[in-house]
Each structure stands twice: as C-alpha cells, then as structure tokens.
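Missing here is one protein chain; the remaining ones are kept as they sit in the complex.
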C-alpha cells in the first residue's frame, strides 16, 4: 500500500528524499554546522514527513473508497477503519 | 455539519470546553500566573483543538462515505473532496 | 507571567482572540455550517494557540535571561528550567 504504480513511485520518492535529507543533516552535524541552519534542516525534514503522511493517508482513502462497497457492512467497516486512522494521526 | 444530533452535540461540547479553557487561561494570566502552568494550560487547549479537528473530520468521513454513492462520478467527487481536506489539515 | 505590561497586554489580546474564535465556531456549528469552513476555523484556532504558546515561551526566555544571573548555580538552574519547558512543548 499504496498499490497503484504511480502512487507507489511517488511515495517512495518522498521517502528517499527524507533519507537524503537525514544524510545531509548528518554530514552538516559532523562538520560542526551552526544551530540555526541545522534547525532549518530539521524543520524541512519535519515538513517532508508530514507531507508523506498526508500522501499515504490520501492514497489509502482513494483505494478504500474508490470502488463501491459490496455491502452495507463492508461500507461501515471501511468507514470505521479510515476514521480510526484519522483519529490516530491527525491528533 | 456534523448533522447527526449526537455528533453535533459532541462537537459542540468540545468547542464549549475549549472556550472554557480559554476563559480560565485569561483569568490565570490576569492573576499573574507563573509561566510553567500557563504553558501547561495552553498545551491542554492545543490538545483539545486537535481532538476537535479530528472529531469533525471523522464525522465528515462518516457522513460522506456512510451511504453508497449514486454514481461512479459522485464516488470520485467524494473521494477528491475528502482527500483535499486531509491534505490541508494533516500537513 | 509575562510581567511587563506590554507583554501581558499582548498575551491577553491573543487569548481573547482565541476565545472569540471559539465563540464564532460555536455559532457556526449551531447554525449547521459546512464541514470545510468549520475545519478552516478550527485550523485558524490551532494556529492562534501555537502563536500564543510561542509568545509566552519567548516572554519567559526574555525574563529569565534578560538579567545577569547572581551566581553560576542560578545560571545553571535557569538553563535547566527553560530547556525542560522547551522539551515539554516543542516535541
């Protein structure tokens, strides 16, 4: 998950960028960088992680609700699953 | 929105609690309270606001996807609307 | 805290604005407002609460470190107190 090739590619590109940002931060710290630019790099990573979380959640919603449910029970189960995820990660 | 009487009641109770917390904070500041407990009160309000946002988003997902869509187009429009909200408020 | 009259005034103005935003949100919910503008109002409150937390923390840092410490022990105690607050509320 996410299962469509384009979404998987997009999410993987985001994760690799975050890994690259962590590596750049590691090098900056090893080189004794100043506090202000280090905090800026950390804030950029934080923004990228939030963007990744949103992208994965959006992909999940598209996959979950993109096809009609087979029954009312299945529909309710899907709603319960997605609202639980929103509750866990939006708070 | 949210439209079910129980959800509306629950959301309104949360908003009134936040208003009450803001009033208590105002009194504490007027009385010259110390910084540490003031920050604690502010953090409690922040938590309550996040909980409220999650509750409203969950109610919206329940209402949007709780009934079968009338057509594939309507289904896609619902998915697009909810993912846009998640993107705006999860990031 | 904060103790200077200007800072106290500024912080109180922020708290009153938050209270006003909560009241406006309560009215919108009672009037049955749509989900999207309601979430926007909640996000605005969240931004205002974060701004308030920052303002109080900044005022506390100004007050704590604005005057020279009387001793090395007092200096270390001040540093320990402020870093503990940053740890609690930045995470």
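Odds and ends about this structure:
Letters A, B and C name the chains as they come in the text, with residue numbers starting at 1 for each one.
Convention: a residue touches a chain if its C-beta (ideal position, glycine included) is under 8 Å from a C-beta of that chain, and two chains touch if they have at least 3 such contacts.
Nothing here was measured: the structure is a model prediction, and the numbers come from that model.
Shown chains touched by the hidden chain across the complete assembly: A, C. By the touch rule set out above, chain C reaches the unshown chain at residues 47, 50-51, 53-54, 57-58, 61-62, 65-66, 68-69, 75-76, 78-79, 82-83, 86-87, 89-91. Looking at chain A, the residues touching the absent chain are 1-3, 8, 11-12, 15-16, 18-19, 22-23, 25-26, 29-30, 32-36, 38-39, 42-43, 45-46, 49-50, 52-53, 56-57, 59-60, 63, 85, 88-89.
We take it that only the chains that are shown with their structure count from here on.
Distance between chain centres (mean CA atoms), chain A to chain C: 28 Å.
Note: centroid distance chain A to chain B, computed from Cα atoms, is 21 Å.
The set of chain A residues touching two or more other chains is empty.
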